[in-house]
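Every protein chain but one is kept in place in this view of the complex.
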Amino acid sequence: MVAVSRRVGRPVVTALLLATVAFLIGPIVLTVIASFASSWTGVLPSGFVTLQNWREVLGLAETFGSQRSMGWDPLVTLPIGGGTTVMVPAELAFSVGLALGGVLINLVVGVPIAYAVSRYDFRGREWVNAVSILPLVPGVILGVAFLRAYPELSGTSVGLIVGYSLLKAPFMVMAVQSEFESMPLRRLEESARSLGASWPRTFLTVIVPNASSGIISGLIICWALAAAEFNFSYIVWAKGTQPLALFLQRHISNSSFTKAAAAVSMFFCIIAAVTLLLQQLGRRGFETRGH
Amino acid sequence: MARVTLDSVRKEYGDTTAMDGVSFTVDDGEVVGVLGPSGCGKTTTLRSIAGFETPTAGAVRFDDADVTNVPPENRNVGLVFQEYALFDNMTVAENVAFGLKMRGVEKATRRERAADLLEMLGIGGFEDRDPTTLSGGQQQRVGLARALAIEPSILLLDEPMTGLDAKLKTRLQTEVGDLLAELDVTGLYVTHDQEEAMVMCDRVAVMNDGRVEQIGTPREIYENPVSDFVAEFVSLDPPALPFVEW
């Protein structure tokens, strides 16, 4: 028994890890591959390499026009500098904007409460902490509540942004809190104040910049989660441009397998691209400081 | 610089009393050491002078002005911590010039003054460095320069040498001691290390259980301790002091 544990324990646990990674990542890779195939009816997708699925999902192909005319949204034109423009599906631009709005609210509500809990001791601190890091209600329930409390507002951009910010706030608070907990908050605050900085100024010019990496990672996480939010959007959305997650669900439920794969792959690309972009911004901010 | 007076200061947290009627004066240009075991109230004393704790009773005066309820940012005190607490989002020069910036001093003057101070502390030429790339001793000098830059009414040092290695500590003790004397700084030096207090300070206050047991020159305290506690605490034999954090 002793020998068995020593000999097989580690390989078995490692194999379990690798099998789980394969289970989690395998279908993602397969989806991206399938998005370049023209059909998938046998064991593996076939008919490589075609960009037709991507063109249709992004609304660049002719065939998509007919679907658009059946009530799907038109493309929007975005300037990308230098006089060139790029056409993107309206759902995409819409969701990027909604998620950014949600993230802005998270910044304003999440960073201060994370600081209060990390820096100060006060009665009820444990409860404030629990409330700020545990999701209050799931998206479906919040959706029902919004429909009831704000019938006019709930399906609009404002309603979606406010809903996203509440649903994703715990992730912001947790990310910022873990950064704060690695900083000597009390001494930083007291040093700055003894040097004559008022408390608000200390918070904004010393504490927040020192925590920028945690704040940026919180923003990335919240952005990605808000852009992909489905449950709340599904309940409250009524008309107009659809949020991205509903666009994905429509493809998953109604389109051919390879086209759905392209839609889902597009979503993977967005998550990856925004993550890189925000990391880049964070690093540039780090390098340019002090000049 | 100013004369700082604590007048019967009492500080309670719920049922515990951290300071129980502490009175003493730090004269202009004098460095007073506050010495005692952990939990004796020495850090609370420092924080009351800085303004981070408002006394439950009693008064804190800078010269003749009562500052008991004045917030820390309006007191003009310099603060040096054991763990430096430098602002990692700024360069060394920006750290040193931070207090001047808060006082609206223009940029060129700030930079010049920061460079002078760093030069004086033996780390000239480090202006544009990232503070995280400096050694512990260098960071501590930046912290000291930052506190001195505002020409504080009183410089408060909270165990600034703890955590440095013995050799560096001895060197810094002499250097910083000379510097404080040369600049005629009014200072309060909190430490649990009696040797450090003896070397650095003009007078020493020995605290125990929220009260000042004795205050006097190092020589007076060493030669004429008023109580067994003081005698034991200032004796230079560490094993006799099991309750001190070594």
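Annotations for the structure displayed:
For reference, chains read A and B in written order, and residue numbers begin at 1 within each chain.
In this section, contacts are C-beta pairs under 8 Å (C-beta built on N, C-alpha and C of every residue); 3 or more make two chains touch, one makes a residue touch a chain.
We adopt the following convention: contacts and distances are computed from a predicted model.
Missing chain, UniProt name from the options "ABC transmembrane type-1 domain-containing protein", "Chromosome partitioning protein", "Polysulfide reductase NrfD" or "Transcriptional regulator": "ABC transmembrane type-1 domain-containing protein".
Among B:N69, B:T133 or B:T174, only B:N69 touches the chain left out of the display.
Contacts to the hidden chain, counted on subunit A, fall at residues 2, 5-6, 9-10, 13-14, 16-17, 20-21, 23-28, 30-31, 34, 40-44, 105, 108-110, 112-113, 115-116, 120, 122-125, 127-128, 130-142, 144-150, 162-163, 165-166, 169, 174, 178, 199, 221, 224-225, 228-231, 234-235, 245, 248-249, 252-253, 257, 260-261, 264, 267, 271. Residues 51-54, 69, 71-72 of subunit B touch the missing chain (whole complex, contact as defined above).
Note that only the chains that are shown with their structure count from here on.
Taking each chain's centre as the average of its CA atoms, subunit A and subunit B sit 47 Å apart. Within the complex formed with subunit B, the subunit A residues making contact are 184, 187-188, 190-199, 201, 206, 209-210, 212, 289-290.
Against subunit A, the residues of subunit B that register as touching in their complex are 50, 52, 71-79, 81, 83, 85, 87-91, 94, 98-99, 102-103, 128, 130, 143, 146-147, 150, 156.
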